[in-house]
Every structure is written in structure tokens, then in C-alpha cells.
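Sharing a structure below in C-alpha cells format, with a few things to ask.
Complex shown without one protein chain; remaining protein chains in place.
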């Protein structure tokens, strides 16, 4: 086997071009004409690679790196060895991300997995579906009746788009994703296996079991949303489920019917939102957080991973634990409880083996 | 873009027909001949919409609603403005659900995403599979050797039905769902991305790593079960995994091998059951609950969201926390622990900023 090449080798940027792009000051002796074609962490970087340095923890690697150019925090600039070409700046990591995007523009949005264009053989497009020019439908994808898809959008293999769904321009819909009863904006990225728009989980307990509540709403996904693999978003019951502009959702997140997510929120992996939860703009939820139905997470509020929210969280605050409370209090209480428990066992530290 | 129409506009019901359907008493001045064609929440309802009122929190909306007819709790009937056509009854929400189902019968069970009938072009059906008349196979679905599918069942695009699987009548199998080693009853709904019948997670640790335990059981899904998107149910090891009649399972739930779920249970999103767990009839698990292997949740017992169950839960009780204990005790302890911790910090309330 030869080594596979997953990313198109970029034509690259010179150090001078990179300096201009990130508005950085070249260090003394910087080789401005060197062409950079890849990125790498500092310990792995070679002579054609861009890297960055912003943490004294990696000083040893800085001393011996072979990187072609290193974006470096101003306060660390003097630590760089003299042979290393550096660009000095306030926020080298942010600059590194910007240059990486410029080197690998294709990496910002998944493209056709079949390197195809237009409607592939093996795709099934209903005759009443309307596709703008420049839509790519990979093999095995199924596009339902009256669906509309905007220019530049790529539908990966085996994705399923239901009747009447609208998808905007320059979107990327992942392999085997399913989209039903949804209106989707521009530049939206759904990763593989996402399920959007299925029935919400609504039943009324009756004498002979559960009676199903018809789910007659939709899912609205605004521009620039990204949703991770195997996440699920149910359509609304009588209202809509809404995901606001620029919000980013990780893998295996579950969003129940009638939730309203604001703009630029972050939901980490395996978060679960019960019905009718509201997140205000820029709210952030850590991994595996659960929020009980009808509660609101305020603007710019943060909830620590794995917390269970059973009340509203005020704007701007950080909460944690279950039931969730302000995060510092929660962590402090954890320590105090350990101490109280220790005292109550007679001050002896546990000597039972594993926990020693 | 025009507004898409996701739901077939129903022919509608008159107010008189609705009154008969839900056995309600029309209020004075009710316009019994008005035709109702949609449902809506009280703040959004227009003159052809059905709505309901059962919570004084929404009194302001009741005063100004334009709903065509409002199902209203008896104790609130006097609060309705005189121009509003109302139907009085004990349980208006349950009645609302019943009328919604009558107006939109198609919404109770997903139908063909390709609006097709019979076997679509682009589906692959093994020559030994046996399909009753009236089965719908959408494009891209794959039906394996000797599978049997009953009349009225719809298989959505790209679903995969393995060898020898039996599916009853009037079922709906979601897009890209996979069903292996399973016997499925009538009127079962599986949403998109469900994985049913794969190997249970069984290994014996050996000197050179983990030895796989062959998984030789099946999955039995009884009548009227509904299972949410991306949920996974493993087949049994030597016994079967069983999901009882009428049980409803939300999205991204994980049910391990050999579990026995009773009738009419409710499992909310992201619940996880370890191997050989038993749920008795009408048990209810909140979102993200985990149950450790071999324990039993009693009949009509409830477990609060996000709890971790590491013992049996007696019938009829409500438990919560981790390790789960009776729910009131758990919530009370949470409050007491906060107080004890506060005292132990010297009675000072945390003044460290975020948690103030």
C-alpha cells in the first residue's frame, strides 16, 4: 500500500503571503519566499509546514522544530531558536486556523464523496423536484416530490430528502442523512446519519396505552448551521423546531419537538434537549448535558458537560451538576461533600485498595 | 419561494362534527356549521383553526384569539370572550389530540417519502422475499432473502431489511433504518436511522484480548410499538430481546441484548439499557436514564431524567439520582447538601462571580 492522499495538496502560500493574510510581523531572518503547503502540530512539522506556538508547555518542541514557519505569540517570540522562521502576533491559534482555511478551502465544507457533479447515475430524483443549476446529487441519494435544492449544494450518497423539503445554496448534506418537513438555509452542513424532521415524541396516556399526538410542525434550520453525525432533530408539534443562524451542533445530539435554538450556540456531543426548550444566542452546552422541557438557557450562558438542567439558567452564567446550579458552587460542594463524608467515617482516609 | 405545504390540506370537520366526536357541549352562540381545516396553538390560531385552552397562564391569548373553535376546560368556560366559539369538556387537550388525529389521519404513521406505491424503481428486493399485496418499497430500500412483509407496510428509501426478517401489516420503516434477525408485529413505526438486531456487546476477556460471544438470539417487536430516529436495539445472546406491545421509544435510545421491555412503556431520548434489563408494563424512563444490567424496573414505576439505576425499582415508585433512590428523597438531599456545604464554608454565600 502507498500512503493515501486524503486532502488535495494545495498550491500553497509563501511566508510573505501568510504574513499579509494574518497581519503579522515577520521575525528577524524570516525566509519570506518559502512556500508552505501544509499544516502540522509543532512536534511533527517539517520544512513545508505551518505550525503555531502559544503555550510554554511545548517549549522543548519549539527548540527543535523543523517547521517551515511558526506563528508565535508576541510574549514567546524571544524563545524561538534563531534558525526558525517566525511570524509574531497576538493570537497565533486564531491565525493558524485562518491560514489553514486559506490553504485547504475544500476542508471547510464536505464536497461530493463521489467527486461527481450534477445528478449521478444511481441517484433517484422525483420528476417534480426542482434543482437549481450546480446541484450535486451523489449515487444512491433519493430526492422526494417537490423538494427544492439551491445551487452549489451537495447531497452525499444515500441521503434522503423528503417531499416538499427546501434546501438553500452551498449546503452539504451528509451520507445517509434524512431530511423531512424542513426548511434549510444557505451554507448549512449536515454530517452523515443526521435525522431531521421526524415525528416528535408526543403521546397522551390513555386507558388502552399511549395515544399518539399528531406532529404537524416543521424544522427550520437557518444559515451557516453545522450539525454532527447521527444527531436527531424532531419537527414541531403545532409550532416549529428552530435552529438559529450559525449554531454548531456536535454528534449524536437529540433535539426534541418545538425547541427554539438561538444564533451561534454551541451544543457538544450527546446533548439532549426535551421538548420546547429555548436556548438564547451564544448559549453553550457541554457534552451529554440534558435540559428538561420548557426551560430556557439565557444568552451566553454555559452549562458544564453532563449537567442536568431542571430550571432556567440566567443569561451569562455558568452552571453545572444535577440538578444544575452555578458551576463554582457545584464544584465546591463536591469537594465539601467528600470532606464531610471523610469526617463522618471517622477521619480515616479510605484504605480499601482501589481508592487508596 | 412559495410556502411549502407539508401536510395534505384536510377536507375538514364542522364544529358540530367535532362536538360529536369529542362528546362536548357547545357553548352559547357556537357557530356549529363552521368548517375547521387545521389546528394551531391559541396565540397563532385563525378562523379555520382548532385550538384548546386549559391553563390560566394563557388567559391573555384566550381574550384575543381568532380561533375558529376552542376546546376549553369546564372551569375556564366563563373566561372565554363572547365572540369565541367554544366546546366545553373535562379534558380539552386529550380531545384536541383526538380531533387532530381525525383531521390529519396521515400524520399518525409516516407514509411513502416518494409518494409511491408498490416496489419503486431503484429498490432492490431479493427474489425469495415475500411481500403481501399493498406493500410499498421506496427507492434505494434493500429487502433481503426470505424476508416477509405484510400488507399496508411502507419501507422508506434506503432502509435495509435483512434475511428472514418478518414485518407485519401497516408498519412504517424509516429511511436508512436497518432491521436484522427480527420479528416485527403490526402497526409498528420505526423512524429513520434505527438499527435493530445487530450483535449484542458480549465479550469474554481472554489472555490475548476480548473473545467475542456469538449472539444467537433475535429481536421481537410487538404490535403498535414506535421507535425514534437513530435508536439501536441489539438482538439477544441466547434469549431474545423483546419490546412489548404499545411501547414508545424516543430517539437515540440504546437497548442492549436480552432486555425485556413490557407493554406500553415510555423511554425518552438517549436512554441506555444494559444487558438483560427488564421493564414491566407502563414503566417510564426519563431522558438519558441509564439502567445497569440485570435490574428490573417495576410496573408503572418512573425514573427521573438522567438517573442511573443500579438496583431494582419497585412497582409504582418514582426514583431519581445516581445511584437512583426515591425521587423526593433525592431532590431533598440535593437541597440539604447545598445547605450543609454552605454552612461548612462558614455560612458565607458564594460571592465568586458567576454563581452569585
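Residue numbering begins at 1 within each chain, and the chains themselves are lettered A and B in the order written.
By definition in this document, contacts are C-beta pairs under 8 Å (C-beta built on N, C-alpha and C of every residue); 3 or more make two chains touch, one makes a residue touch a chain.
What you see is a predicted model; the values in this text were computed from it and never measured.
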Would you indicate which residue among A:65, A:270, A:292 or A:318 is in contact with the undisplayed chain? A:270
Cross-chain touch to the chain not pictured, restricted to A:157, A:197 or A:298, is A:157
In the complete assembly, which of B:153, B:274 or B:296 touches the absent chain? B:274
May I ask which residue of B:140, B:244 or B:298 touches the chain that does not appear here? B:140
List the residues of chain B that touch the chain left out of this view. 124, 126, 140, 142, 144-146, 148, 158, 160, 162-166, 176, 178, 180-181, 183, 193, 195, 198-199, 201, 203-204, 206, 208-216, 218, 230, 232, 234, 238-239, 252, 254, 256, 270, 272, 274, 288, 290, 292, 308, 310, 317-318, 322-323, 325-329, 332-333, 336-337, 339-340
Extract the touching residues of chain A with respect to the undisplayed chain. 1, 4-7, 39-41, 44, 93-94, 97-98, 100-101, 103-104, 107-108, 110, 113-115, 120-122, 138-140, 156-158, 174-176, 189, 191-193, 224, 226, 228-230, 245-246, 248, 250-252, 263-264, 266, 268-270, 287-288, 305-306, 331, 334, 337-338, 340-341, 344-345, 350, 352-356
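Rule of thumb we're sticking to: only the chains that are shown with their structure count from here on.
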For chain A paired with chain B, centre-to-centre distance based on mean C-alpha positions, whole Å: 27
